[in-house]
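I have a structure here, written as structure tokens, and I will follow up with some questions on it.
Every protein chain except one is present and positioned as in the full complex.
We call the chains A, B and C, going by the order they appear; numbering starts again at 1 in every chain.
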Amino acid sequence: MSDFKFKDFVERHPNIKFFFTGGKGGVGKTVSAAAIAQYFASQGRKALLASLNPIHSLSTLYGQDMWGKGIQKIEGIDNLWGVEVDIKEKISTYRDQLSERITSFLKWADIPVDPSAFIDIAVTNPAFEESAQFDTMTDIMLEHGDSYDVIVFDCAAVANAIRLLGLSKIYDLWLSRMIESRKEALSLRVQLSFRRDRVMEEVKRDPMLADLLRQHEKNRKAKEILSDAERTAFVFVTIPLALPIAVVQRFISMVRAFDIPVGGVFVNRVIPQEAAESDSTDYMKNSYLQQSRYLDMIQEKLGDLVSAYVPLYPTEVAGVDGIAKFCDDMLNFNPE
Amino acid sequence: MIIRVIGNIAIYPCGDYLMNGKENPDASKERRGAKETVKDFFYGMAMQGMARYALKTRMYLEQLFMLITLGDMLGIPILPPYYSLKLLPYAVPNIKTWKRGLFKERDFTDALF
Amino acid sequence: MQQFSPAIFIGVGLAIYIVGYLLYARYVDRNVWSPNPNVKTPAHMYMDGIEFFPTSKSVLFGFQFKSIAALGPISGPFIALVFGWLPAFLWIIFGTFFIGWIHDYTSVMITVRSEGESFGPITYRMVGSRARKGLMGFIIFYLILVMSVFAYICGAFFRAFTQSIVPTIFVIVGGVLSGVMLYKLRMNIVVSTIVGLGLMVVGIWAGIWLYLQGLLDWVSSTPVELWIVVALILVYFGATLAITDCAQPVNYVAFWPCFVAVILIIAGALLSPLTMALYPADPVLVQTEPIITFYDDNYGPLWPILFVAIACGAVSGWHSLVGSSATGKQIGSEIDVLPVAGGSMFLEGLLAMSAMSAYVVIAPASVNPAWFVNFPTGAAILTQGMFGGAAVAGVILVAFFAMVLELYAITVLQLMPRFFRLAAADLAGTSAVAPLFRNKWIGAGIGILIAFAFAATGAWYHLWMLFGGSNQLLAGLALMLASVYLVRAKKPSYYTLIPAVFMILTCEAALLWETWIFVRALLTVGYFARPGSLIGDMAAAGNILPAVALTWIFIALSLILFVLGLLVFADTWAALKRSSKEAKGSVEVTVSA
Partner (left out) sequence: MSSFYEDNPDLKIAVFAGKGGLGKTTCSAALAMWLSKKKQRVLCFSTDPQASLSDIFEKDVFGKGSVTLDKNLYVMEIDADKRIAAFQEEVRQKIRDMYGIDELPKEIDEYINAAGAEPAMHESATYDAMAGLLASDEYNFHVFDMPPFGHGIRIVSMARILDVWVEKMEETRKKAQEYGESAWKMQQRTSGAGQDEMLAELLEIRKKLSFFQDILTDNKRTAFYMVITPEKMSILDTERALKMFEQMDITLTGVIINQVYPKELLQRKDLGDFLRKRIEMQQKYMNEIKDKLGKHVCAVIPMFDREPKGLEMIQQVADIMMNWDGKITEE
């Protein structure tokens, strides 16, 4: 029924390497991401499942401790690796860099306050967390892009995921300004120096500018990848309820504004017909009735974008087998 | 009172905070009596050094303060939040001197006294 | 020998200085430098309210004088007296007249005309990178020498004048206290001053009481190293605590007795004909011969030794550091430079003259061979007439002047470890040891330990000579810079070049002489046996090897200073040649205005 039907979509876009999942909290993004990764793994392709969630979602899902341990082989299935990033480390690198720079600024100063307190505060700034996440994501994309056939990212909750990607643009503006400021600052330094040649040399090797430029370059590459429909696909997950649908809709329009390609919508937790029929309590009946209304709504609003339906399971999805089941349904389940 | 100067009057600034808008004791253009001169001489011997240190310490603190609030103006991503923008208007006249103070290459003979 | 009153020294000195200032200095100022009152000085251009800050000339005059008047002009003259008072007198007069003031003046003026830059950057711009590095290394050794010789003097004084121990410590405590009152308790400056000085008075009283009771007699039998350590511990705190908490307020409180002492000596010398009439039993007359010798067995030939022995009273490189780092950045108008920098140097000359007066009034029989120890005695003799004669006033005055000398030494010493640390960190640049010097506790500690090691050798006389040599050599190099500047500006440069060359030659010769003295000691074992020095004691005790090692260290030190001085001199000389060639062609002249 839809061009996006997962299997078809993947076959038509064989070069897609990066998958992202997004949607309202609690709709099953992590599981969907895992299912996508596992799908490719079962096809004999090397897949990496990367979680940027600040909570240990992958560890919980697979019952295998991966938190902050780098890339780990996921046991029980071939070709699948997982990584759960602890951005604290990244933040502490930021802290070190920053403190070094502030200290070098105050080289001659005899000041009665300890500037390290400021450095601590500066790096506890929430912005660091966000940039660190984005950084980590691009790092994984750029560093491991070549070693895996497919990388699936499980981003944090909707809005943050979108901002994370949107960041590539916002961040770019900010970075450009930063680079410009830094350049201005450096030229001022040269102007005000007496050892001009030497300072010029130093300025050329300025680690901060180099960092910023590197960051900018990284950012550019990431943006390029993110907006390349042949390499990146963004899969949204929703459930047949008003709020999650509204969120996905909003999300899609935002993502499109950022030139990020949409790779389909998964509709999760669809109550299977037989489950509804076998049950005569109001719950199932009403839910099923309500669901069909929402499914119509999905058809109407997202129609062609829908790439998979996944049924509601009586128990929570977990472990390689549970996800394999999810994966299977993702490919074949049809609520009609 | 802060003397509000902006644009190319580069160097005033920090000074304005420090002096609270008082006129510079630019005595070379001022005629002073013998009593004043003697008083000045004693002040110069006894206190000028100490006062200078106090003010210098103040300058370093000011610079640190500006660095923390407006660091990204120099391309140092300290990422100050929302509130540094609130402080920005007050810092405007100081920005040029601050930059000069930070970027001036100094060697130890500048830092001695 | 016709004995006469030391008032003559001060009188003649004052008269010549007035002539020097009004005629010679003013002539050079107007015709060579031509200050323009309408030009904006760096203090105006870069005014930041702190470093650059247009300040009135009377304030600056006080500031400059206070910053340059230290132990140098007070201790220096005595050593020169082995040759008789006349050479010392003439050197103080004419050194200040032809060399001293112009050195101070030009160092300020160049800063004013180079956008407020200090010594280091100016050297870099006008001469080159190597010269700046050489200068930096030179200054580091210079600072070590200042620290070690002043630390030794401090320690020796504590032991020689036990009555000064308590007052000195009280003044330091009083200084810290008034700092706390001023900064932390936000109290009035007058109140804080009164508290600080009140403590000093109590200290003097207590010191004298303890001394008279004989409770401090044990001190004289303790080793001098112990007291050097005491002094250096005081200095270490001054150098590591925030400057505004310790060094500066101590400096401030100490200023008052030091200033009173200077006034007292000058007044005492001038009034001595009168006061002697009141107390004929205690003569205040010059007791030294005008000329004793041209070659002293221990010290060496009159030239160059005399010229480096009297360090700060005639000319001093220290002043160019003060002038370019601090004063030059506060000058409000170019016409202020002469009264501020020139004026305070002439006053400094007068201070040296009064110190000399204090030494020459001591009867030869009671002269202590450790020369500097004589200052409180001499100063007390000079001034006792104003306070009721030797019997009563002598005791108090000796304690007071001894304390003043300690304070002069300690206040300068408190700045030194910090200077050392900054200079060393700058020279170390980005190398692995640089962070050591950046850390003030470690950096200052290193400086102080090195200073202690040198002071503990007990070779105070040699240290003083090396200090004087490097100090005057620094002045010579600053004058060379001024000459380069003048040549570039197409102005006559003789006024600075001749003194520069004279000073450099003299100091290099003195450094070589010092090297020779130690080489001679190696060659003739008996020469170690000079009393009072560690090397001598070691040699006498049969520890020849350590004595030889120490001697080698001194040889190395003098040679390093010699070579560094020569290097910078060669570079500045080359820059001078270059500039004079350029000035002859019509190359753009870099006069910043």
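Assume a residue touches a chain if its C-beta (ideal position, glycine included) is under 8 Å from a C-beta of that chain, and two chains touch if they have at least 3 such contacts.
Note that the structure is a prediction, hence the values are computed from the model and not measured.
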{"item": "Chains in view touching the one left out", "value": "A, B, C"}
{"item": "Selected from A:Phe6, A:Phe118, A:Phe153 or A:Phe326 as touching the chain missing from the view", "value": "A:Phe118"}
{"item": "Selected from A:Lys24, A:Arg182, A:Arg195 or A:Lys223 as touching the chain missing from the view", "value": "A:Lys24"}
{"item": "Among B:Met45, B:Leu64 or B:Ala111, the residue in touch with the chain that has been omitted", "value": "B:Leu64"}
{"item": "Full-complex contact with the absent chain, from A:Gly76, A:Gly145, A:Pro272 or A:Pro335", "value": "A:Pro272"}
{"item": "Sites on subunit B contacted by the missing partner chain, in the whole complex", "value": "1-2, 4-7, 17-18, 20, 22, 25, 43, 47, 50-52, 54-55, 57-58, 61-62, 64-65, 68-70, 72-73, 79, 81-93, 95"}
{"item": "Hidden partner chain, residues of subunit A it touches", "value": "24-27, 54-57, 60, 112-113, 117-118, 121, 124-127, 129-131, 156-160, 163, 167, 170-171, 173-174, 177-178, 180-181, 184, 241-244, 246-247, 250, 271-272, 274-287, 290, 312, 314-316, 318"}
{"item": "Interface with the unshown chain - residue positions in subunit C", "value": "182-183, 186, 188-189, 244"}
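In the analysis below, only the chains that are shown with their structure count from here on.
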{"item": "Selected pair, greater C-beta contact count between A-C and A-B", "value": "A-B"}
{"item": "Chain centre separation in whole Å, for subunit B relative to subunit A (CA means)", "value": "47"}
{"item": "Where subunit B touches two or more other chains, by residue", "value": "57, 100, 105-108, 110-111"}
{"item": "Subunit A residues counted as touching two or more neighbouring chains", "value": "108, 110, 112, 194-195"}
{"item": "Subunit A residues touching subunit C - in the complex, by the definition given at the top", "value": "107-108, 110, 112, 194-195, 198"}
{"item": "Partner subunit C, residues of subunit B touching it in the complex", "value": "11-19, 24-30, 32, 36-38, 40-50, 52-59, 97, 100-101, 105-113"}
{"item": "Residues of subunit C that touch subunit B when the two form their complex", "value": "37, 45-67, 117-121, 124, 132, 136, 183, 189, 242-244, 248-249, 251-252, 255-256, 259, 321-322, 324-326, 332-333, 335-336, 419, 422-423, 425-426"}
